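With one protein chain withheld, the remaining protein chains of the complex are depicted in position.
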Amino acid sequence: MIDVLSYGLIVSGIIFWFWGTLPLLGERSVLFKLHSLSVSDTLGSMSIVVGLLLKIPSEWPLLVLALISLAIWNTVLGYVLAYCSSTGGDDV
Amino acid sequence: MSEDFYIVVIAVLLPLTAGMLVAQRNPYHALVIRGIVGAVAALVYALFGAADVALTEALVGTMLSITLYAIAVRSSMSLRLGLLAAAPCDPDEPTPEEPPLAQPLLKALRRALSRHYLRLEIVPYASPEALQFALEKKEIHATCIAVTEALTPATAQSAASAPYHLSVRLPRLLEIVQNGVPPTLASVSLYRSRQMTTANLSDSPDARHNIWENQP
Partner (left out) sequence: MNGILIAMTLALLIPIYEAWQDEDIWQTMLAFASIATKTSIMILVVSVLRDDWMIGLVGVLILSVGNASLMLLAHVLRRMNEL
């Protein structure tokens, strides 16, 4: 039961990855891509990590640390990239 | 063998990204791709069980070296252009105002330089003598003066048709500038130092260190 749940979470995380990364290939603006990438990448990665956590509960401190750093860093990184790409650096 | 198939697939990513890095011409893009190579390399190292090497690659190879190289590329891939400031400028002022000088000229110059991934850095000077001195001391790569303000009558004569005169210190930069700036905007010439002959000007390491990467 737990095994099925963890595999389901990991597979759904990979589907999230594909769903968020495929818009990178289009001709959209940076902010649109950043939005889809940060939302689905963070959610997909978190669901993969939760799936791993269900699989091997003995490594929980490590995986919880990964969850926290994913949630915080990816959010901050999204803000920083949006701020930097909208102010200058256009003609490099 | 089929158990370890994913190891082969992931290991192939490393030469793939490394080839991308070598083939990239723009230095800033190459920096970002260096980061990608670092991330993939850390993954491959961790896959083969070398956790310490992976950690070092991520910390030093990716983070530290990219930051240092970004600063190095930013400060070396630039052309420092000396200008006459409209008003005598204060040396303590951190960001000097761009003098209200021929905007189309600067625009053409920026476009010509960005084709070679160089930046234009503007350094204002108070007097034509200071400008000349800075060019002599290799503080700047080129000067741009209005013909009416020219120090020597010779440059004023040669530049009779164009409103501005650019004198460039380095032969390779002269080539780039000449290709990009239309002759109606400014005349361009190679600056010959009074102390040095042309031969050892082109030989001196300082004359080359900024632009040798751009040689075709």
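Order of writing sets the labels: A and B. Residues in every chain begin at 1.
Note that a contact is a pair of C-beta atoms (placed from the backbone, for glycine too) under 8 Å apart; a residue touches a chain by one contact, two chains touch by 3 or more.
Note that the structure is a prediction, hence the values are computed from the model and not measured.
Considering the complete complex, the chain that is not shown touches A, B. Touching the chain that is not shown, out of B:46, B:108 or B:134: B:46 (per the contact rule at the top). Listed here are the subunit B residues that touch the chain not shown: 3, 5-6, 9-10, 13, 16-17, 20, 28-29, 31-33, 35-36, 39-40, 42-43, 46-47, 49, 51, 54-55, 58-59, 62-63, 66-67, 70-71, 74, 95, 119, 121. The chain not displayed touches subunit A at residues 10-11, 14, 17-18, 21-22, 24-25, 30, 33-34, 37, 41-42, 45, 48-49, 52, 55-56, 59, 62-63, 65-66, 69-70, 73-74, 76-77, 80-81, 84-85, 87-92.
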